[in-house]
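One structure below.
The complex appears here without one of its protein chains, the remainder shown in place.
Letters A and B mark the chains as written, and numbering starts fresh at 1 in each.
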Amino acid sequence: MDAALLPLAPLVVVAGTTVVLILLDLLPPRTSKVHLGVVALVGIVATLVSALFLWGRAGRAFSGVVVLDNFALFFDVVICYAVALVLLLSLDYLRRNGMERGEYYILVLFATLGMLLMAHAADLIVIFLALELMSLSLYVLAGFFQARLTAAESAMKYFLLGAFATGFFVYGIALIYGAAGTTALDRVGAALGSATRDPLLLIGLGLLLVGFGFKISSVPFHMWAPDVYEGAPTSVAALIATGSKAAGFAGLLRVLLSTFRGAQPDWTALLWVLAVLTMTVGNVVAIAQSNLKRMLAYSSIAHVGYMLVGVVAGGPLGAGGVLFYLLVYSFATAGAFGVILLLERGRQEAVNQDDYGGLAARHPVLALTLALFLLSLIGMPPTAGFAGKFYLFGAAVRSGYIWLAVIAVLNSAVAAYYYLRVIVYMYMRDQEGVPTEPAPSFAGRLALGIALWGVFQLGLMPAPVLDLAQAAVAPLLR
Amino acid sequence: MSLEAAGFWGLALVLLASSLAVVLSRNLFHSVLYLALALVATAGVFLLLQAEFLAAVQILLYAGGVITIVVFAIVVTERLVGERLTQTNRGMVTGGLVSVTVLIPIVIFVTRAKLPRTAPPLVGDLTQAIGRELLTRFVLPFELLAVLFLAALLGAIFFARKEE
Partner (left out) sequence: MSDYVPVLIYAAFIVAFAVMSLGVAALLRPSRSYDAKLQNYECGAEPIGQAWVQFPVGFYLVALVFLLFDLLAVFLFPWALVLRGLGLAAFWAMALFLAILSLGWLYAYREGILEWK
């Protein structure tokens, strides 16, 4: 490999795998595409390995438009884990839904490339292209099960609102470029330092925040999430809820903590309000949901609110806490979506609470697995969710945002209600739901196993990974 | 008023009016035609900024390519054919409110910014400068653009292709 490309190994591996997939898809057989999924999975694992291998190295490439640092590598790891879980879950899921097509894996890898690029981007142009590459692929994936009525609605809504957000984002980039005369993040930061609070830069940042807000689905830019999650294939919903959110946070954190550090008082005040709104709206509306996918959508909105608490707190503790929480949240959310996906039978989705009545009797293992993921989302010790919330809210207290931490803890208590309700249905109700798939496939079980391992590994021994997360944000805070 | 200023305000008027017509027109097909006008007026703005190449791109890609796609998308869509192409704007009030709430802060902040009175002169050939930047500093975004387009093409074909 070219020496100049070595720092970009994760990106190169994913891009290369995508090309291989496109070429493989052109070849026969046209009916079975499982081999494409396996190749994609191998590519993602190779990407993960290359990211771990590069840990600790720093550098820039392509005239500085992309950067390699621990921050980007940490996100590479989070995204690769999320995508790997999604791919494992998809292998059998696509066949069961009669939509085994090569495009699925190609688009998942395109989206992954966009996500990874977002983590590595050091130029607003690259951030924009990465965002678009990720979003465009996800719009198509959201409507992938064309036979379903909700698929078109899901893809359409996601596309229209996403395009709307893109408009804000580009406008923001244009204003920042107009004010700073450059799109390179470090030079924008320097321009911000010299000209004290240039109004053009501030409104540019505001518009960027709207764009990022849509991607991470923070209130008031969250309206699309429930409908999209409901209509999208469950595996894609998991990808949107984990990978694309991680990528959104990667871009957001780099722009806020590094480039716009000079304007910290301005955006902290704004994010304080957004964090409170996001977690409160997410949790309160989630209570009213009986559809599990919609409930998880609102729950994911609430978790974005918790992570924004960490962004407000700032510093290595707060920002590191956000990175750690993203990993924790991704394992638990991907796992929960995984169980829902495995319980689908044929093309019949089992997404209503009633479908989960008495699940513990029918599928003790699956029920227990789902219960553990939900407990992690609540933040019960010894699951990872507890460690994640502990560090996140602790960082807020240390930075003096006591009230924010109190609101976050109260919100977690409210959230426990709707997660526990599902567990109660599974263990204390009689069977009333539709019968479900007899036994999950090997790949599905492997995916749940990995997610469960993550939930306990990070819950019982959070310190090493937390140290890594804090080391990862160090280059931004320097 | 200089010729440039007159040109700008004339174009701004056309751009604003045609953009409003795109969203307010009751006939979908008229909306598309107004969109074409808006895109051409944007090309005019580029011309005023002495970016001839961008103006040409704007007309070739947007007014030429994208409008073609939109027109074809209308004529191949089953539901849009055979009936009168009318649309109702139920969300007009909400939409107006949202646009105003977005517009006001932008106008406030932009007018407060200290902007130079006159445009700095452009040195050299802009088209060459674009080419040079594209192939040196921005070579990665340039390739990414191809990847982005590939993903978009794949997606568009996936949705439009007939079921076999």
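Note that a residue touches a chain if its C-beta (ideal position, glycine included) is under 8 Å from a C-beta of that chain, and two chains touch if they have at least 3 such contacts.
On a predicted model such as this, the values are computed, not experimentally measured, just so you know.
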Specify the residue from the set B:V76, B:M92 or B:L115 that touches the hidden chain.
B:V76
Could I get the residues of chain B that touch the absent chain, sorted low to high?
3-4, 7, 47-48, 50, 53, 57, 60-61, 64-66, 68-69, 72-73, 75-78, 81-82, 125, 127-128, 130-132, 134-136, 139, 142-143, 145-147, 149-150, 153-154, 156-157, 160-162
Which residues does chain A use to touch the chain missing from this display?
19, 22-23, 25-26
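We take it that only the chains that are shown with their structure count from here on.
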In whole angstrom, the CA-centroid distance of chain A from chain B equals 31
In their shared complex, at which residues does chain A touch chain B?
15, 61-63, 65-66, 101, 103, 106-107, 110, 113, 117, 123, 125-126, 129-130, 132-133, 136-137, 139-140, 143, 146, 155, 171, 175, 179, 198-200, 202-203, 206-207
Counting only contacts in the complex, chain B reaches chain A at residues 105-106, 109-110, 112-115, 136-141, 144-145, 147-148, 150-152, 154-155, 158-159, 163
